[in-house]
Structures are given as structure tokens and as C-alpha cells.
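Only a single protein chain was left out; the remaining protein chains are all shown in position.
A and B are the chain letters, set down in written order, and residue numbers restart from 1 in every chain.
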Amino acid sequence: MSDAAATMAQGRQRLELSALSAPAVIFTVAMIAFPVVYTIWLGFQSFSNTGKQSFAGLANYSKLISDNEFWHGLWVTIALYVLSLVLQLVFGIWLALILFHAKRLPGIVRSLFISPFMMPPVVAGMMWLVILDPSLGAANYILQSLGLPPSEWLASPTWVIPTVALIDSWQWTPYVALIVLGGLQSLPSSVYEAAQIDGASAFKTFQRITLPLLLPTIVTAAILRSVDLLRFFDIIYITTQGGPGNASNTLNIYGFRVGFEFFNIGYASALMLTLTAIVLGAVLAFNRLRGAVAW
Amino acid sequence: MMDAPTTDRWIRCLNLLQLVLAGIIIMTPTVWMVLSSFKPSFEVTAYPPTLIFSPTMENYLQLTRTTPFVSYAVNSLIVTIGSTALGLLFGVPAAFAVSWTRISWPAILTLAARMAPGTLFLLPWYVMFRQVGMIGSYTALILSHAVITLPIVIWVLLPSFDSIPRSVFEAAQVDGCSVTRILWRIALPLVASGVAVAAILAFVFSWNYFLFALVLSNGDTKTLIAAAFNFIGEGSTQWGALMAAATLIALPPLILAALVQRWLVSGLTLGAVKG
Partner (left out) sequence: MNARMFAVRVALPVLAVAAISVEAHAADFDWKKFQGKTVTFLANNNPVAQALLTYKDDFEKLTGMTLKVDGYQEQQMRQRLVTVMNAHSDEVDVFMTLPSREGEQFSAAGWYADLTAMARNDVAKEYDPAGLSQALLKAATFGGKLTSMPMNIEGPIFYYRTDIFKKCGIEKPATIKDVEAAAAKIKACDSSVTPFVSRGLKPAIAYTFSNVLHNIGGSYIANGKSNLCSAKGKEALDTYSRLLRDFGPPGVVNYSFQQISALYRSGRAAMSFESSNELRTAMEGGARLKDTALMPFPAGEAGQVPTVIGWGLTVSSHSKQPDAAWYFVQWATSPAVQKKMALQGIAPPRPSVANDPEYRKWIDEEPVRKEWQAALDVLATKGSSEVGYPIVANPESREFIGQAVQDMILKQKSVDQACADADKALDALIAQK
């Protein structure tokens, strides 16, 4: 093949690859460009609290800096994020390995194992609210039957974040497991055969071979969970609405309440954009990591 | 040192134990929910929790009696299937291209819509779709839900495409295959189980999402999940009906997963080590 022909073929290939991702890119831009621009504009508006609009410059953003509730919300968001992500990744990998080795498990049972995240988060929130009710719930009933002290769960300012993280992990660990399982299944079997011949122990095989090969999948799962966890909403919206006090008032809950319960659309827009920037930062960081661990 | 068969048995026992433990933790709440849907409404919050009760279909009957449950379900199906299809149509080629080129900004961009809080989109989308007279249409709902499904498809498929050895593609190129042809003929069959997983996830996320339907639908196109809230209002909280609705809502994704699961299992025995 001549050089010119090779360049032409490469150009054609590049064009084809762009054409493949074009629909997704165009669609996304069409759907999110206007909302983002509109929200940025709203963020510069003051709605006083009468709903009357006026240009406010950076007033909403300077309010944000001096707003204790914002900084508290940021702290709650991060605490909940780190706790939930760690729980879900650790148990997700564990569950994926269990399911991977349980090959004879009937399909229907297997799909029951991954069922929690199929439940609408709203419904899961309602369900756990009933189960964890300190006076009426089954959870304390079981604890007391076992002779253990009851807990206030969602009603305790100390325990509300761990409890919410547990609920979320119950729901989303199987999701992480499913993604990791997909990664496990696509691992080339040759590496295992080589390891078996070498006589490596199961744990060593996992640590030395499986885990590194799985890293891209795990990072993907972490990215997908991060975008949801940093915008933590549904379960808190249903169970505590940010309480007790403001102990579970995440940024997303706070922004939502400012906009749709207190009707201050301008300040809510500033809050939501700030949160979006935080999520974007986290995703970009993870993406660098993804590049580093790809194989 | 133990001989090999004993170690094997131990490991198998350990695996089984872990499996049972995980199963109990995962399934108890769901089983409890399904059981609750067959209890008389006021018994759902009874204390101590009742385990023995005379099952009743009352909650399910009430659902069909007091709400247009079936038409909500049809709305949800239309929106979910539409948005999942759209997500796959746009997402599969995009994931392939990103994996091939290692240029990841298109993948990040599609994820951008999920980085913003859902509430951020409510007002702008309402304004936007109203401009073109699409409020209350399935199209508006499908488009908005495709914003959820698209990044899921792309990000779930990315590692699958990544794991196909480059040599496979290179060989095909030498044979004169175009990129598009490689995607359809070679890559896609190799990541079939990934596509199945992506489709299920897209379906579930779209099916369970309520926020957009809140402002983009109207009385005729309202989705099931947006309607489910109606069982928890002041003066009208009906735990039984809520649990029945929740059970029915969770059913389609579960059935779908069970159906595709078989396929996943066969993919698994092909791809992975035996025994």
C-alpha cells in the first residue's frame, strides 16, 4: 500500500469514527445546551421572594459563599458520597465474585440477586422508612428479639448518614456487582489457565490477575455511581427531607427545596450549577484514572 | 496439607455460605414488600410485624379500581422502550468509536446530562418543549429519558469494547473491512452480553425515573412511577396499595432481567473458565 493510500484510508476511518459518535454528541448537545444556558441566566436573576425577577449579577453566588447551609450541605454530600461509594464498590466486587463462581445458580435466582436496584428508589425509600421506623419497624423488632439495643436509625443526627448510606448500598451494590460481573465475564480465560498451571492460590490469582484486569470496569462503576451519589436525592427526599435538623441536607436536597419549596429559583440555580461543577470535577478526575488503568 | 478434593469441598461450602448470606440480605426487604402487598392496608404498619395473615387481593383490586393503572403502565412502557431503543441506537456506535479512538470527551459529554441535578432541567425543558408544542407528548418524554439511557449504554459498553483485543480489529482491517462493518459484524457479537446488560440498565433507569414526567407529561401520558406518589399523601396514605403498586412497578424490569439472564448465563459459559 502506498503512503498516500494509507493516509486516505486513515482519513476515511477517522471520518467514519466521528460519524459513529456524532448522533450521540448532537443529541446530547441539543438536549442540554439550552437548559444549561438558561440556568446560568437564572443564576444571575434575583427573584427576591415575591417571584418578581431582576438582574442580580453575582449576588446569588456571593450569598452562596456566606451561606452556612451550603457549606454544611457540601460536607454532608461528600461524607455520604465517600461512605456509600466505598461500601458499594467493596461489596459489589464481593457479590460479583460470588455470583461469578455460582455458575449453576438458576437464572431466575440470579436475577433476584440483582433485583434491589430495579426497585424504584422512591419505593425503596418508602419501604425502608417503614422497616426502620424506631417504633413500628421490623428492624428494631428483630434487633430486640435478638437481645440487641434498638436504634433510632434515620431519626438520629449521628446515624442518619450511615443509615442512608446503608439503604443506598442495599439498593446499588447489586448494580455495581452487575457491572463488575460483566467485566469478569469478558476477561480472557487464557490468563486464568496460565495462573492455574502456575499453581497460584485463589486469593493470589484474584489479587495479582483479576483485580488489575478488572480495574477499568471498577472505575467505570465508580464513575456511574459517583454521578448519582454526588447528587444524592431520592431516598433522602422520601425519608428525612434533609433532617433531623439538617443532618442529611445534601446539596441537591437543599437546592431542590430552595427552588421548589421556597420558590427562590435564582439562588436554586446557583446551587444546582455549583453542584454540577463538583460532579463534573469528580468525573474528570475519575476519567484520568480510567485512562491510567486501561489495558 | 489437605488433599485437593477436601480443599475443593471447603471452598464450595464457603461459596455457598456466602451466597446464602448475600441472598438473605438482598432479598428479605423485597420479599417483605411483596408479602405486604397482600396484607390488609392497615396491617402493613402493624407492630409487631405480622408474619401470619390471611392474604388478600384487595390492594391490587383497589389499584385497578381507583387509578387508570393499566394506561399508566402502557405510558411507562412506551416511554421506556422508546428511550432505551434511542439510547442503544446512539450509544452503541458512540461507545465503539470512543473505545477505538481513546478520545473520551464524547462519553464525558453524554454523561454531563447526568451530572446536573434532575431538577435543573425541569424548568428549561418545560420552556423548550412548550415552545414546540410538545408538552404532554410521548416524544418529549422519550427524548428526556434518552438523556438518562444514553450515557448508561455508552459507559456500560465501553469496558466491553475495550476488552476486545486490538488484533481482532487489525486483522479485519487488513481484510478490508470498514470501521462500521467491524462494529456490526465483529465487535457487536463479541459484546452481546454487555449490550444485554446495558439494555436492562437503561430500561430500569428509564422506567424508575419520575422527575421529568412530573412536568413533561400530562394526565394522559403520565408514567406509572410518577403516579405511584399518589398513595402517600396526607389523609390518603394507603400502605397496602403503595406496596402493591411497588410490586407491580418492579415486575417488568425483573421479568426482563430474568428473560435476558438465560442469555447472559450462556454467554458466561462460553467466555469464562469452566469448573
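Operating definition for what follows: a residue touches a chain if its C-beta (ideal position, glycine included) is under 8 Å from a C-beta of that chain, and two chains touch if they have at least 3 such contacts.
Note that the structure is predicted; figures quoted are calculated from it, not measured.
**Student:** Among A:134, A:162 or A:188, which residue is in contact with the omitted chain in the full complex?
**Tutor:** A:134
**Student:** Out of A:56, A:265 or A:282, point to the residue that touches the absent chain in the complete complex.
**Tutor:** The missing chain is touched by A:265.
**Student:** Looking at A:32, A:96, A:155 or A:180, which residue reaches the missing chain?
**Tutor:** A:155
**Student:** In the full complex, which of A:77, A:239 or A:276 touches the chain missing from this view?
**Tutor:** Looking across A:77, A:239 or A:276, the contact with the absent chain belongs to A:239.
**Student:** Could you please point out the chain A residues that touch the chain left off the display?
**Tutor:** Given the touch definition above, chain A has residues 48-52, 129, 133-136, 150, 152-157, 239-246, 259-263, 265 touching the missing chain.
**Student:** Touching the hidden chain in the full complex, which residues of chain B are there? Just list them.
**Tutor:** Against the missing chain, chain B presents residues 40-43, 45-47, 122-123, 126-127, 130, 135, 214-215, 218-219, 222, 226, 229-230, 232-237, 239.
What we mean here is this: only the chains that are shown with their structure count from here on.
**Student:** Which positions of chain B touch chain A when the two form their complex?
**Tutor:** 11, 15, 18-19, 22-23, 25-27, 29-30, 32-33, 44-45, 47-49, 89-91, 93-94, 96-98, 100-102, 104, 106, 108-121, 123-125, 127-128, 143-144, 146-147, 150, 152, 154-156, 158-160, 162-163, 165, 178-180, 183, 191, 193-194, 197, 201, 204, 207-208, 210, 225, 228-229, 232, 239, 242-243, 245-246, 249-250, 253-254, 257-258, 261-262, 264-265, 267-269, 271-273
**Student:** In their shared complex, at which residues does chain A touch chain B?
**Tutor:** Going through chain A, the ones touching chain B are 12-13, 16-18, 20-21, 23-25, 27-29, 31-32, 34-36, 38-39, 42, 94-95, 98, 100-103, 105, 107-124, 126-128, 130-131, 133, 135-136, 138, 141, 170, 174-175, 178-179, 182-189, 192-193, 202, 216-217, 220, 223-224, 227-228, 231, 233, 252, 255-256, 259-260, 265, 268-269, 272-273, 275-276, 279-280, 283-284, 287, 290-291, 294-295.
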